[in-house]
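Note that this is a trimmed complex: some chains were dropped, and none of the rest were shifted.
Order of writing sets the labels: A and B. Residues in every chain begin at 1.
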Amino acid sequence: QQRNDAFEARIEAGDFIEAKDWMPEHYRKTLVRQISQHAHSEIVGMLPEGNWITRAPSLKRKAILLAKVQDEGGHGLYLYSAAETLGTSRDQMLDALHSGRAKYSSIFNYPTLTWADIGVIGWLVDGAAIMNQVPLCRCSYGPYARAMIRICREESFHQRQGYESLLTMMRDGTEAQKALVQDAVNRWWWPSLMMFGPADKDSPNSEQSMRWGIKRLTNDELRQKFVDATVPQAELLGISLPDADLKWNAERDHYDFGAIDWNEFWRVVGGNGPCNTERLQTRVKAWDDGAWVREAALSHARKRATEAKAA
Amino acid sequence: MTASIQPSTRDDVRYLLPLGDACLVLSHRLSEWCGHSPILEEDLALGNIALDLLGQARAVLTRAGQLDGQSFDEDQLAFLRDERHYLNPVMMELPRGDFAFTQARNLMAACWLLPLWTRLQASSDAEVAAIAAKAVKEVRYHQQHAAEWVVRLGDGSEESTRRMTTALAQLWPYVNELFATDETDAAAERSGLGPAWSTLKPEWDAAMDEVLAEARLARPADTPHVYAGRLGVHSEHMGHLLATMQSLPRAYPGGVW
């Protein structure tokens, strides 16, 4: 109880908790769940974008996309490392993903259907992710906070690249290209809003996480910030957002927006989105198909170690 | 506007395109691993190699386009050339195969690109020399990375040895082409643009033999196969690769990306 009080006091004071520090078991568990879920999201998130690398329409865009997807893999790597500092191995976390126990961001259960989806993912999905993640740079757990600083920097860069690619198509492209962009925005807008999670009233875990400084703003607060930031960007692009109720509310000093289809949200989170099964199968297949490689690497290392000892 | 273009048959263009295409096509195959690698670190490493090769391809195609005289840029050369005008060695376009195949091919390609880029640093074309100076550093890392895997898998488990042996046997018939020489090579040697591919063989042999020895793998016997990607005669895989790669620019005439 004394340790717990000391811990709570450090959180209160805004101290960073480090790997070697004592922490309550529930804090540790909550963090592992959150960080590994975030790591899994980066890894699964490589798939919808990776789907377009071989079809990127210019070599410059191909290079940008390839680098972006690589960055996501890199984020996965830091995040797994951050979670490992809490005593759970990467293999354990992957096993939780592959067996369906662990989640990843539900947004990646939607398919990328056209090239414009790549730009829109950069703009809206990375945009929403940043909105969620920036506060985590001040999260109470040091290794996570430091990983998030680096990740947020790179994500901002991706978001700008995504937006820029849309701007190029909307400003200089053909009518067919503009239609592509509008269509992609129509498909990704609502799922992006869902990325902030259920409404606050339906988000029971939030309070404890807020108290521990693992979460800094509520789902609805973040969602509103995102809408407020994004609407002017949409206007600059010259596309419309698929929400008839979206309008500026001078009184609230915020944009009002329409009702989210929570049925869809829960359906997709619950495993019945368009790509849930395929995404997980793809990851499991990559892992299973690679088993012989991992075994061979171990076997090689053992052989050489034995030989070195014998020599 | 989406009709195919035909590059010039100038000797310097015909010398550079096979190199640029080799990098582009191998990069394409490597990028197919994205999200499907046996370990996350390899998703990053293969992506990184794909990115380096893509950069090399862009630089070489840009230079070839300048020399060509028809003002083709890298994208026109990549996206509006038909298969018969793509000049990469056939080895580069073969499907990605398993991880052993990918690493074996990466090793073969790097052992070929390294001496090629090394000599191209002294190219009479200053642009080419500058591209080579950057590329040589990248390819040195690619070679090392692939060599480590070939050793690890060749001298790993029973299964990995079997797979690596199979991969080498499948790839070996395509090796001849990397050192076949033609009139284009002769012209490049005369002008100082670059070496004849045939002159790269001793270095390739030495580098490969070293890795194979370390991996405790036998070197496959040479075969009399004749492939001629450099003349635009490819395998049946190439058309499918290009259908995918070129689909967007072909479907959106006048598109600005």
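One rule holds for everything that comes next: a residue touches a chain if its C-beta (ideal position, glycine included) is under 8 Å from a C-beta of that chain, and two chains touch if they have at least 3 such contacts.
These figures come from a predicted structure and were not determined experimentally.
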If every kind of chain is shown just once, what is the true count of each in the whole complex? A x2, B x2
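The rule is simple: only the chains that are shown with their structure count from here on.
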Calculate how many whole Å lie between the centre of chain A and the centre of chain B, each centre taken as the average of the chain's C-alpha atoms. 34
With touch defined as at the start, can you tell me which chain A residues reach chain B in the complex? 43, 46-47, 50, 53-63, 66-67, 69-70, 73-74, 76-77, 80, 115, 165, 168-169, 172-174, 176-177, 282-283, 285-287, 289-297, 299-300, 303
Across the complex, what residues on chain B touch chain A? 24, 28, 31-32, 34-41, 43-44, 47-48, 50-51, 54-55, 57-58, 61, 74-75, 78-79, 98-99, 151-153, 155-157, 159-160, 163, 244-245, 247-249, 252-257
